[in-house]
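One structure is given below, encoded as structure tokens.
Note that one protein chain is taken out, while the other chains of the complex remain in position.
Letters are used for the chains, namely A, B and C, taken in the order the chains are written, and counting of residues starts over at 1 for each.
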Amino acid sequence: MMESISNLWSIPLLVIIPMLTAIIVNFLYDKAIKPISICSAIIILIISIISPYGYHWFTGHPAFNPDTLLFTFNPNIFGYRLSLEFIFGPLQHIMIVISSLILLFCVTLSTIGLTKRQGPYMALLYLLFMSSVIVIMVNDLYHLWIVVEIGSLIVVGVAAASGTSISHKAALKYAFFSAISGAGLAVSLALILGLTGFANISDAIIYLRQFGIGDMATVLYIAFGFFVLSWMYAGGLAPIHPLKSEVYGASYPHATVLLQVQSKLMLVAIGIIMLRLFSMLPFVKEVMIFLSVITMMIGVIMALIQVDFRWIIAYLIISHSGLVTLGIGLGTQEGLVGGIFQAVNDIIYMTILLLCCEALFYFGGKTSTKEAYGIAKKSPFITTAVILGAIAAAGIPPFNGFQSEIILIQACLKEGLPEIAVLILMVSVTTFIALLRGIYRIFLKPPELQDQDDSNVDLPKVLIIGIIIFIILSIIIGIYPDIVLRFIIPVVKEVLLI
Amino acid sequence: MIELSSSFIITAYIMLIAITIGAIAALLQKDLLRAAFISGAESIALAFFFQALLAPDLGLTQAIVGTVLLPGIIILGVFKTRRTEED
Amino acid sequence: MTSTETIYERLKKWLDKFVIGSGYTSITTGYITGELQFLVFIIVLSVFFRIFSIPLAIIMLIFITTFALYFAPVIKDVEKENMNDLNRVLFWMVIYFAIIIAITLWGG
Partner (left out) sequence: MTEITIQLLGFIAATVLIVVGMGGMLFLDNLIKKVIAFTLLSDGVNLLLVALAYIEGGIVPILLPGMSISEFTSRAALVFPAGIVLTNIVIGVSTTAILVALVIMLYRRYGTLKASVILKGERR
């Protein structure tokens, strides 16, 4: 009986279209860049919306079933797949749709904001999007390692493209660290490969479940340590947060939107892979919970004492990454659902805040609480939007942040960890305080000097439309969380069963 | 089949020593240009080690990349900045 | 000398430690909030010793609370430890890595 390989058509397109756009855009004149990049972003959005679910197998090996000793191409049959693979499932669907929607607005904003050397910058944005798409679809160690390494190099490039000396320093520090953690992930890959012999993660897990680890547990522990290192690094968890927040704060705000999307997706993807590979070892979940608790508290405390609005948001992104990883580290169904849902919500409300921060650049570019005054008089719309974004980030009911935080709190209480529930509440309250400090000084406080110019500033329409769309999305998800949860819950059940 | 294993293990011993000396010497040099050249020499030793470890294709790649490309990039950096290390 | 004055003066002195530059600014409120946050964070973390035994948790709670109150403005040290110095971050990374490996190996 001959079965044919049925690779999904949309997965290669989702990877290749950003790559091709990045290559083409490099060689174009400034006027041609805008239509081509916007068209490409729209095509990616449409593909990600209409795509069916499926697999992409790189080598085209048939899967091997050890029970019947037969080879098959049907992915639903239990067996060793023996191949490098990408998955496009419900989780990938929702994540890629949201991030390509964000890509559309970021790309349009960057064509308006930047005047010179647009091409390479646009290429970097597209490659950043590509890395975040790949990392959520990946199901083998080889591509995981490549995408973490290349994704970090692109982050370095985006941070350095901002052009200030702070951003160059941030990029250099991040690049040095990327070298160390990339080497660590390669070592971890080598250890898992030596232990199981499979590069496909599903195969490695099946092997570990079937044959156990025996006296080679130490090797798996060290692999886990290096995995955690790259996890911390890719998502900016606790010891790395000074470098990652510097990267967030030093880039342009519209680039930071894509940077935070990438790091959230990396946290979710690597976290789920860690949970699947290592959850049989003792103390693994505890380590993950410990890291995320430290991250969310230190992030929010550091956000309180910042003076620059960009850096306040940068540390809050770090702090809310802690909430995401906390859900994944709990390892229960509620925890995982809450963590992944928190990642989605986080991407949306941080996008609102960062787009408002981008709007500050059109009012003279001052984002420090010491320098900027009275934006509310110049633009009531942006002020309303940033307050709504702060409310969403703090987790107040009509917005989306509430829904995921309540799931996380319930998961913590169910696990018997009420202290962590208290800490989550503290984080959401302190988020509001930290944001309101900045918002009051920059937006609401009247200018001290009367002779400020009252010249009208025209905000780009894309910025306003983007903010409105994401606020509406935030409210819709806040009222009907099921439209996201129905994508997440089947994936979580699958992860916990395997 | 020719037995190459005995000759390879001698190569491996020599290259282990060469790699160790090369790595440490490259980092102890005050002259950055010389450090770049010594790291290139270390790459040659590594390429021979790859050969001994049954990966001649990687040996070829490492020989080209490690002796021409990487020291080239570093030497470019040295020429654009400064040649000696500050105290 | 009444007791209220001394308490007020003590509080004033304690608050003055947060002031950077001239006068109370919005940064000062941030520092004070951060200080209280950090205190509560440490106290809540110390409650975690209840997993091992409840008397130990009570002892640790009292001990850590006194300790944190004794070194009262710790927020500046926290800020200094979270500075973006490359070597400091690398140092903390090595410490974390060692702790993770030690805990997991001990657990197995």
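We take it that contacts are C-beta pairs under 8 Å (C-beta built on N, C-alpha and C of every residue); 3 or more make two chains touch, one makes a residue touch a chain.
What you are looking at is a predicted structure, and each value in this text was computed from that prediction instead of being measured.
Across the complete structure, the visible chains that the omitted chain touches are A, B, C. The chain omitted from view is touched by exactly one of A:Gly182, A:Gly235 or A:Gly389, namely A:Gly182.
For subunit A, the residues touching the chain absent from view are 142, 145-146, 149-150, 153, 156-157, 160, 165, 168-169, 171-173, 175-176, 178-180, 182-183, 186-187, 189-190, 193-194, 199, 242, 249, 306-308, 311.
In the full complex, subunit B touches the omitted chain through residues 1, 5, 8-9, 12-13, 15-16, 19-20, 23-24, 26-27, 32, 35-36, 39, 42-43, 46, 49-50, 52-58, 61-62, 65-66, 69-70, 73-74, 76-78, 80-82, 85-86. Across the interface with the omitted chain, subunit C contributes residues 79, 83-88, 90, 94.
In the analysis below, only the chains that are shown with their structure count from here on.
If you average the CA atoms of subunit A and of subunit B, the two centres end up 38 Å from each other. A separation of 48 Å divides the Cα centre of subunit B from that of subunit C. Subunit A and subunit C have centres, each the mean of its CA atoms, that are 30 Å apart. Among the residues of subunit C, none is found touching two or more other chains.
Shared contact sites, meaning residues of subunit A that touch two or more other chains, are absent. Against subunit A, in their complex, subunit C makes its touches with residues 26-27, 29-31, 33-34, 37-38, 40-41, 44-45, 47-48, 75, 78-79, 82-86, 88-90, 92-93, 95-97, 100-101, 103-108. On subunit A, the positions that touch subunit C within their shared complex are 170, 173, 176-177, 180, 217-218, 221-222, 224-225, 228-229, 232, 238-243, 246, 281-284, 286-287, 291, 293, 297-298, 300-302, 304-307, 369, 419, 422-423, 426, 430, 433-434, 437, 440-441.
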